[in-house]
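Working notes, structure below.
Only one protein chain is missing from this complex, and each of the others stays in its spot.
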Amino acid sequence: MRSLKFIVPFVLFLVLAAFFAVGLQRDPREIPSPFIDKPAPPFKLQQLHDAAKPFAPEDMKGRVWMLNVWASWCVSCRVEHPLLVEMSKRNIVPIVGLNYKDQREAGVQWLTRFGNPYVLSAYDLDGRVGIDYGVYGVPETFVIDKQGVVRYKQIGPITPEALEKKILPLLKKLQA
Amino acid sequence: MIPELGHFALVIALALALAQTVLPLIGAATHRRTLMATARPIATGQFLFVALAFAALATSFVTSDFSVVNVATNSNTRLPTAYKFAATWGSHEGSMLLWTLMLASWTLAVAAFSRHLPDRLSARVIGVMGFVSAGFLLFMLLTSNPFARHVPALDEGRDLNPLLQDPGMVIHPPMLYMGYVGFSVAFSFAIAALLEGRLDAAWARWSRPWTTAAWSFLTIGIALGSWWAYYELGWGGWWFWDPVENASFMPWLAGTALIHSLAVTEKRGTFRSWTVLLAIAAFSLSLVGTFLVRSGVLTSVHAFATDPARGIFILIFLVIVIGGSLALFAWRAPRVGLGGGFAPVSRESLLLANNILLAVALAAVMLGTLYPLFLDALGAGKISVGPPYFEAVFAPLMAPAVFLMAIGPVASWKRAELPALWTRLKWAFGVAVAAAVILPFVFGRWSPWVALGLLLSIWVIGASVAQVRARIAGAAQPTLGAKIAAQPAHWWGMVVAHLGIAIFILGVTMVKGYETERDIRMVPGDKTTVGGFEFTFKGTKDVQGPNYIAVQGQFEVRREGSPDVVRIMQPEKRAYSAEGQTMTEAAIATRLLGDLYVSLGEPVSDGAWGVRVYHKPFVDWIWGGCFLMALGGFVALGDRRYRSRLAARNAAASGLAAKAA
Partner (left out) sequence: MRTLLAILALAFASAAFAQSGAAGPANPDPMVEQRMKVLAEELRCLVCQNQTIADSNASLAIDLRNQIRGQITAGRSDGEIRDYMVQRYGDFVLYKPPFQVNTIALWVAPLALLVTGVIVFLIVVRRRRAQPPLPGASPRRAEIEKLLDGP
């Protein structure tokens, strides 16, 4: 019986190795959003193209929509932008842009240059709304359902795989 | 041509490492002297070829051979030559080669200095080290080839990360690796003992110097990393409990427990299987550290660029080496036997307490570091475990250990008398308590943590002083010099190392208790006062460095209330020309009783800058204490026992007796 205690380190190590093996398949930098299945935080911002017109998320109640956080200084945004433009042409859901910590002029010009997939863009100059949505890495995209509840968050550019495998099926499901 | 030679040398080294593993181990198992005798020459050969490979990579860097991918990714023509050389180990592949070179060097050292060991033991030790070497060489050749070529060769390389272009950063990895890899010697001794099925005081005596040397290097390596972070990263932090920092700290804790446990095993023949387990643990933790840094399972500022294939290979290697050795331990440790008895109050029991506390602290650090991984793997959420947790948990665990550390050296082996201990230590205790109560008021503010820190450090210093006085007073030699020289080196080493810990604690206590900071926006002409000094921002100046341009802030420093400028401090914001990477270079005024620290933040409109000004009292005592600890270790290595012919003859005699047995 005394000899049994000597096997403890070996067993503990095997458990550790098992965790490491699982850990190798996870991404420690991927942080799930605390807003999933919670109401989209309210806000009221001017629109990018027309400072006189306001926008608030409740304006979109009753429809499934996507909120895409972008900026003219954001390099990765350019990577996903063509996908968004394509998506907007297919008219699946309205895409609202959130222009994050940008200069109005620069933002407008960027859209003119690279295409505007957004029904409108809200202008978040100081980033307060970004903080309220837990944005930490631009671009980010939220899928919001008819009741105004966040159902999915994409951190980083939308990849074709994410679009095919996660976003489009979800949009279909929510619209039903 | 040279990179190909280097690559080829690695392949030969691998073949030799495999031979180094198989032949001596079979020889030891079957008592075949010819096979065992191959250990030394093969180890020497392996070292030569690894050194050749390293030289090939270094040459490629120094000559800016951009056909080698590694060189092109980590160096460029404008890099100062010293950093071109250091870039050899600035990447994952290069650092693996450095690891392997260190391992081959330690093996060579063991081969050279183990003449007095029994053949079976030295054959086994070299054989096990060969196994580890083979693993690393295979890893490099399969997943991390430093000599991969890019055809056609590029005209110019990218850059060595500017953070690494610094003398401290240059020596930090070699020192760390000397430590990590050095523990492989203790590990190999432990495996050899388990294979033999026998372990005695002589074994402990043989392993001790190797372990102490490795521990000392690791101490220096960690201290350098901490110091570097302080002066280079720009916000005055020096320890962050970052996963990679913890990955180096855990082997250190195990190593500290090990050197104390070895002392007991050598002196009294007890704690044998525990010592063996610690020896396995220290090196295993080094390997786990390698895994954590290079596999991507944890987020860290230190992590190398990751690749799943590498992570899997290292994990498999871990399972084989650590799993194998722990399985061997489970099987053979019962044979190793128990040691002798001792009283509840004795040096043995105090060292047992020390070991237990270190083990618990080690487990706590490990838990904190890996917990986010555990939770994520179980799908139970994503959390962060950072300094608030570690500080809350580590300090209370270490405080009792440090307290006992003052008593241990004074207690006798086997049985110590409490009244005798009290007599010896009561003055030290009194002074420590007085200091803890009074000094914080002198420094400006009393707080329980500061008081505790002062109590512990003054207690250890006082006890050490008392101990030294008693020993010198009781010595028979005529002069003070002779008396000092007559005390064994390992004893002086212990005194110095323990003092190092006390100084370290003093530094930490004072910095955390009394540091002050200002984080403000300044325009030229603005003043701010920190730590009794007035800082005046005089604007900025552009300067040019060898491979960067910088905006240099000018700050005049005066003592509060005095018109004379004591210093000019010039923090910089550098942009490195190769890839446009920017970096902050803080201005630090290093003073015995506390540093002044200024760093430039971001520029704001109209000539204003974000500026951070710190006063960090006693901060250099932190690294001073660490270097003292390492110095103590090196002093202990100089002990007569490891050098004198009497000791060698003694050991040879017991070796012969062992062979006859």
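Lettered A and B in written order, each chain numbered from 1.
The rule is short, and it goes like this: contacts are C-beta pairs under 8 Å (C-beta built on N, C-alpha and C of every residue); 3 or more make two chains touch, one makes a residue touch a chain.
Worth saying up front: this structure is predicted, and the values here are computed from it rather than measured.
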In the complete assembly, which of B:A359, B:L425, B:I461 or B:I501 touches the absent chain? B:A359
Of the residues listed, B:Q487, B:Q554 or B:Q570, which one is in contact with the missing chain? B:Q487
Could you list which residues of chain A touch the chain missing from the display? 31-35, 73, 101, 103, 126-127, 131-134, 136-137
Footprint left on chain B by the chain that the document does not show: 235, 237, 240, 242-243, 268-270, 299-301, 303, 338-344, 348-349, 352-353, 356-357, 359-360, 363-364, 367-368, 371, 375, 380-389, 392-393, 397, 414, 487-488, 490-491, 517-523, 526, 542, 544, 549, 551, 573, 575, 577, 580, 582, 584, 601-605, 608-611, 640-641, 646-647
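FYI, only the chains that are shown with their structure count from here on.
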With touch defined as at the start, can you tell me which chain B residues reach chain A in the complex? 273, 277, 280-281, 284, 291, 295-299, 308, 311-312, 315, 318-319, 322-323, 326-327, 329-331, 333-334, 370, 372-374, 376-377, 382
In the complex with chain B, residue positions of chain A that touch it: 2-3, 6-7, 9-10, 13-14, 16-17, 19-24, 26-32
